[in-house]
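Shown below is the structure under consideration.
A single protein chain has been removed from this complex, and every other one stays in its place.
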Amino acid sequence: MDTFFQQLINALSLGAIYGLFALGYALVFSVLGVLNLAHSAVFMTGAFFGLVLIDKLQLPLIVAFPLAMIGAGLVSVALEFIAFRPLRRRGAPRISQLISSIGASILLVSITQLLFQNLYGGTDAYFPRGLVPDEPILLGGLRIVPIRVIILIAALGMMVILQAVVSRTQIGQHMRAVAFNQRVAALLGINVGRVFVTTFFIAGALGGAAGMLYGLVFLNVSPFIGSDVALVGLTAIVLGGLGSINGAVLGGILVAALQTFSTAIGGSSYRNIVVFGILFLLLLVRPQGLLGQPDSTRT
Amino acid sequence: MLELLHVTRQFGGLTALNDVSLNVPAGRVVGLIGPNGAGKTTLINQISGLDHPTSGGINFAGQPIQGAPPHVIARMGIARTYQNIRLFGQMSALQNLLIGQHMQGRGSLLGAIFFSAAYRAEEKRLHLRARELLDRFGLGDSADSPAASLPYGDQRRLELARAIATQPRLLLLDEPTAGMNPSETHALGEHVLALRAEGLTVLVIEHDMPFIHQVCDEIYVLNFGQIIAHGAPDEIKHNPLVIEAYLGHEDSDDGAA
Partner (left out) sequence: MDSIIEFVITLLKPLGVTEPVFQFMLVSAILGLSIYLTLYTGMFSLASAGFMAIGAYFGVAATQFWHLPLGLGLIIGMLAAGLIAIPIGLPVLRLKDIYLAIATIGFGEVVNVVILNFDDVVAAILTAVQGERVRFRLIEGARGIKNIPRLTETQYLVFFLIIVGFFITRLHRSRFGRSMAAIRDDERAAANMGINVTYVKNIVFILSAMLAAAAGVFSAHLTRIITPDAYGFDRAVDILSFAVLGGTSTWVGPIVGGMTLTALPETLRAVNQYRGVFTGMVLLAVILFLPGGLVDPAGLRATIRRVRSRLRRAAESQGAT
């Protein structure tokens, strides 16, 4: 029973990271209607910025974390200007934007790879140990590593803040209006372009935060950690429903739970088949996800 | 030729079609009019197979067709045009008409690969008929232009030509004269009458009353998903229910879109 709870904590904290990451996908998809496949690269740059700020510039975690988030947010905004806006202006089909984001993703990862070579002479680097106290907390027979608790708190905190921003601020209102109907929102005087930029920034910041947390819990950072989460994130949002913010979080937690428990039962080589098998089945049976709207997914 | 029997279509809480029954006799042109949002396009969609009734039956030449997929319904001899024009935009006008004749071809792939005599003969026949149709509808000069690049009126006529290319027994037209000026509208009406003279049955949705008078033998009036009147054009013109349906909608601030 103890192991079960142990695994549950692991699953929840991993799920929180996945959920935070998937939120970025969901935000961009619901407001802009496009899938930003470069989001996993943004995730990775969040971890990378954090690493450099802490390791090379000796900044404390409490300062580096928000800076890394901002950095990732800005990278995300750059994506909007380079890969999405020009195609939108031209009226190109959505698929073009998808392809463009793939190209941008490859570019981003490769540039980071080169920077890694220069800074670390390889493609692996590590967060210094002990940034977050290592000593497991003993709680009723369970040994919980503090970082996992911090992840849960941080991730949940950010989701709550996001929820508040989306439902209570003016910019959140604008985002919801644009998500509902771009043309009408523009007619109502909303600066749609600015809403897009804000959305990309928030999505990027959240993705970068997820990246940082991922790096802190696993300690290993490389230019390729984006691919670890890319398909997981995709599964999470398909599971939850592509346009649904809550669905993304729910999806992230479910995927993490599936991964954690299937690893515990069968060993780590099975965890991917569980995830992708689920993704596949889901698309066949209920492509709109658990919380999504049907009929927009089939021809 | 076409019978709708108590067709109802509900979308969750919304009833788009309510117990609609109508009859389109063979060889006649029947009009379907009504204010915007009355359910006319929904009705056409039930017939062409794009959508299925929640309850009720649709019979075509005695065969039930409700619930059948669109390509099966097409093969039974029902063709349609769309309110928003759905041409194969990247393909030329000629190619659109070649595809229109899809059901008249037996085109085995092996024949195409090996340039068999049957293949060549069939292609020749299809091309010839496509050109005939283009000329008939005044599109001869645009044969090789991409369909999406044609002027609006030409596109509408091309869509009609393509529907005719499928050699239908029943033609469903969804607002074919939208965006046309009176002389273009009248010309289209002449086309429809010529088609009727050739034995084609037509069901046409329209708002343009002169066009309706020009081509229709009888009219059904739809409002809020229900048939509220049926008769010859002259009778319908003076029917108080019909007048109220149209004027009533003009008075209210914002009717169903």
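The chains carry the letters A and B, assigned in the order they are written, with residues numbered from 1 in each.
Here, contacts are C-beta pairs under 8 Å (C-beta built on N, C-alpha and C of every residue); 3 or more make two chains touch, one makes a residue touch a chain.
As the structure is a computational prediction, the values presented were derived from the model and not from experiment.
Trainee: Please identify which of the visible chains the hidden chain touches across the whole complex.
Mentor: The undisplayed chain, in the complete complex, is in contact with A, B.
Trainee: From the list B:6, B:86 or B:124, pick the residue that touches the absent chain.
Mentor: Of all options in B:6, B:86 or B:124, contact with the hidden chain holds for B:86.
Trainee: Even though one chain is hidden, which residues of chain B still touch it in the full complex?
Mentor: 48-50, 69-71, 74-75, 79-80, 82, 86-91, 95, 98-100, 102-103, 105, 107, 109, 111-113, 119, 123, 162-163, 166
Trainee: Would you write out the residues of chain A that touch the absent chain, in ascending order?
Mentor: Against the missing chain, chain A presents residues 35, 82-83, 86-87, 90, 92, 94-96, 98-100, 102-111, 113-114, 117, 227, 230-231, 234-235, 238, 242, 269-270, 272-273, 276-277, 279-280, 283-284, 287, 296-299.
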